[in-house]
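The block underneath contains the structure these notes are about, expressed in structure tokens.
One protein chain is absent from this view; the other protein chains keep their places.
Chain nomenclature is as follows: A, B and C, assigned in order of appearance, with residue numbering initiated at 1 for each chain independently.
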Amino acid sequence: MAEILSLHDAVARYVEDGATVAMEGFTHLIPFAAGHEVIRQGKRDLTLIRMTPDLVYDQLIGAGCARKVIFSWGGNPGVGSLHRLRDAVEKGWPHKVEILEHSHAAMACAFEAGAAGLPLAVLRGYVGSELPNVNDQIRFIECPFTGERLAAVPSVRPDVSIVHAQKADRAGNVLVEGIVGVQKEAILAATHSIVTVEEVVDDLDTHPNACVIPGWAIDAIAVAEQGSLPSYAHGYYPRNNRFYKEWDAIARDRDAFTQWIEENVMNAGETA
Amino acid sequence: MAEILSLHDAVARYVEDGATVAMEGFTHLIPFAAGHEVIRQGKRDLTLIRMTPDLVYDQLIGAGCARKVIFSWGGNPGVGSLHRLRDAVEKGWPHKVEILEHSHAAMACAFEAGAAGLPLAVLRGYVGSELPNVNDQIRFIECPFTGERLAAVPSVRPDVSIVHAQKADRAGNVLVEGIVGVQKEAILAATHSIVTVEEVVDDLDTHPNACVIPGWAIDAIAVAEQGSLPSYAHGYYPRNNRFYKEWDAIARDRDAFTQWIEENVMNAGETA
Amino acid sequence: MSHVEKSLDYTAGEMMTVTAARALENGTTCFVGIGLPSEAANLARLTHAPDVVLIYESGTLQTKPEVLPLSIGDGELCETALTTVSVPEMFRYWLQGGKINVGFLGTAQIDRYCNLNTTLIGDYTAPKVRLPGGGGAPEIATNAGEVFITLKHSKRAFVDQVDFITTLGFGRDGRGRDGVPNIGKGPTRVITDLCVMKPDPETRELVVVSLHPGVTAEQVQEATGWEIRFAETLESTPEPSARELEVLRALKDRTAQAHAGQ
Partner (left out) sequence: MSHVEKSLDYTAGEMMTVTAARALENGTTCFVGIGLPSEAANLARLTHAPDVVLIYESGTLQTKPEVLPLSIGDGELCETALTTVSVPEMFRYWLQGGKINVGFLGTAQIDRYCNLNTTLIGDYTAPKVRLPGGGGAPEIATNAGEVFITLKHSKRAFVDQVDFITTLGFGRDGRGRDGVPNIGKGPTRVITDLCVMKPDPETRELVVVSLHPGVTAEQVQEATGWEIRFAETLESTPEPSARELEVLRALKDRTAQAHAGQ
């Protein structure tokens, strides 16, 4: 049953050093506020899972929180590279980060399989790609009915998943609307889950087939207004594209990055 | 690209004798009007797939359209047996009908896998059930990561799927709302598809994550007002529970059944 | 129906429903079968368990029907649900995904090891009676945390060996769940109009643990198709309260009224 906590307390309670953490959001509803709280609390040795690690994972990696990143597309969307990710992988700063990479299709299926309680996902995938040469978690099985060779990947089952959503009601039921990504799957696949929301309302005021995650399937709800900026929240505020472009210069330089984190995360309150 | 046809023409064009047909609807939005048109056109040797064959399949079976039924729960919901199905299976009237039965979980996964373009569905299912003894399409595979034994069933890929929905717009995009069952999966898994709708409108007037099936994924749209009665259409009309109860007596008796079909299907127009 | 002596004014059916309802704790997520389980689960929700979460396989999550559904997919279930998901999602994410505490099932046949048969009476290739089939039950019984079963007590229903195991209780020898990974506890109680039974923790054979008021052990044996065991300390099932009866009767009245019009 979802408990409404402060973001500080939710992260302190559920994100342990060494945990496998999925902070999801497919461009939309990226949980920046929660990611910053993880940085502020100095979490270490995290295995960070995400289809599209973007700026918030770049920040977590640069701040030294990550030991390993599992992903399928690691860039600054529409802008270029994630320089902190590259610096960690290529030069080992601030320390070496291991990577395990998939395709989007495989990770989407792996989240789906995790939510569905399965140990593996099966897909028509990776045909002719060299990714299976560098990721030993990609295997192939034979269909017992047709003999077709199909790709298999382990399901994603994080220790804790963190997503941002538009709103929760007082029982902790959460509405996710717009580009819903793999947020629902991330929550359902995880042992524990935190959802940050723009607001808590009396009534979700929605339609019969809305993407609503029941409160009893979530551990903690934390209010984080504008909690996905510079990403966006459909119906609340647009994407700050300018910041995405500015990040390129900040992240290219270790000192500029360190200073940015200091000013905008470490010395900021929970609203950052 | 969906073409807006009369129900007669849609069924005549896409339902061939001997075809594998899925008319789906999980209690809600059952395509009765379309089923009756199939009976009127005297289609034969159909393999009828459906999770919950109910009255409309009872009618199709009693009218001699079916050669085989693939299902997971064949009853009159809340009332009792499907007497035409039983009479065909137990006594071979009007002719012998073959059955292949699954559990709901397996069939739901098989529809999902069909929509997903996979040859099989994998599930944690059938543990300790004797259904695998009588259905050779249930097999078991070993997870290459965990060694766990998992059930596998072939995906459902009908020649033609028929569903009923609330409305279509003029481009043939269809809105399904309420209990959506496996309707979307049935359409996407099939080679051809027919959707009957209550009405064609200018604008579906819906929300960002509604269950909308694009017109280009459908072959034919046919208007069939009250086309799911005695089942119901969320937002349009309620379920005729009384008819479900009355059906029990009609279907128990071959003559009463034959007369009912004659009066209510054969001698009725497309609106039946 | 066997004769039951009762000190208060309620039927054996009401006794069964109230007892089944009481088994559901507040806050439980319950995957609800249609018919008796649905009646019991909604009575629980309307009495001691307002926060019980009722989930029907039609995709209706956390539903609060005003009247009992006739079918598993009545409009009422969708209209009063928190949200409604597709049937594949229901079985994959919510049941198989391990979100269900209790699966609440009825059955046509049940045997001493709690195996359920809803497939057919007789031989599979030449059935005497063809029943509706498995539906959701086979995976509810293995993917839910535990399973409650409720049905009327009769020799026809309580058989030594089911004709067909549609749904696993504990297998033909009581060992069907031993060593199987990623599986729920299975049946933990069976509630009838005569008594409450639980599987023996060792042998998994059903044991009567509680007799409903006025019911004798002989009556239970008479309605059971094998030599049924009784617990050493046999309880007497608590009677329904006036409030439970009132809520149940009002629910059934509302239901009859709503369905009469259709």
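Just so we're on the same page, a residue touches a chain if its C-beta (ideal position, glycine included) is under 8 Å from a C-beta of that chain, and two chains touch if they have at least 3 such contacts.
Just so we're clear, the structure is a prediction, and the values are computed from it rather than from any experiment.
Shown chains touched by the missing chain in the whole complex: A, B.
Although one chain is not drawn, the whole complex shows that of B:L82, B:L118 or B:I179 it is B:L118 that touches it.
Only one of the listed residues, B:N209, B:N240 or B:T258, touches the absent chain: B:N209. Among the residues A:A108, A:I141, A:V163 or A:V212, only A:A108 touches the chain that is left out of the figure.
Checked against the hidden chain, the listed residues B:A19, B:V134 or B:A217 yield one contact partner: B:A217.
Although one chain is hidden here, its contacts on chain B can still be listed: residues 1, 112, 115-118, 173, 184-185, 188-189, 206, 208-212, 214, 216-217. Seen from chain A, the chain kept out of the figure touches residues 26-28, 51-52, 71-75, 77-79, 81-82, 85-86, 89-90, 101-106, 108-109, 111-112, 123-131, 133-134, 148, 178-182, 184-185, 211, 232, 234, 238-242, 244.
Everything that follows uses one rule, which is that only the chains that are shown with their structure count from here on.
Sorting all chain pairs by how many C-beta pairs they have in contact places B-C at the top.
Farthest chain from chain B, judged by C-alpha centroids: A. Between chain B and chain C the centroid-to-centroid distance comes to 28 Å (mean Cα coordinates, whole Å).
Touching two or more other chains at once are residues 117-118, 206, 208-211 of chain A.
Residue positions 78-79, 84-85, 92, 96, 143, 182 of chain C each touch two or more of the other chains.
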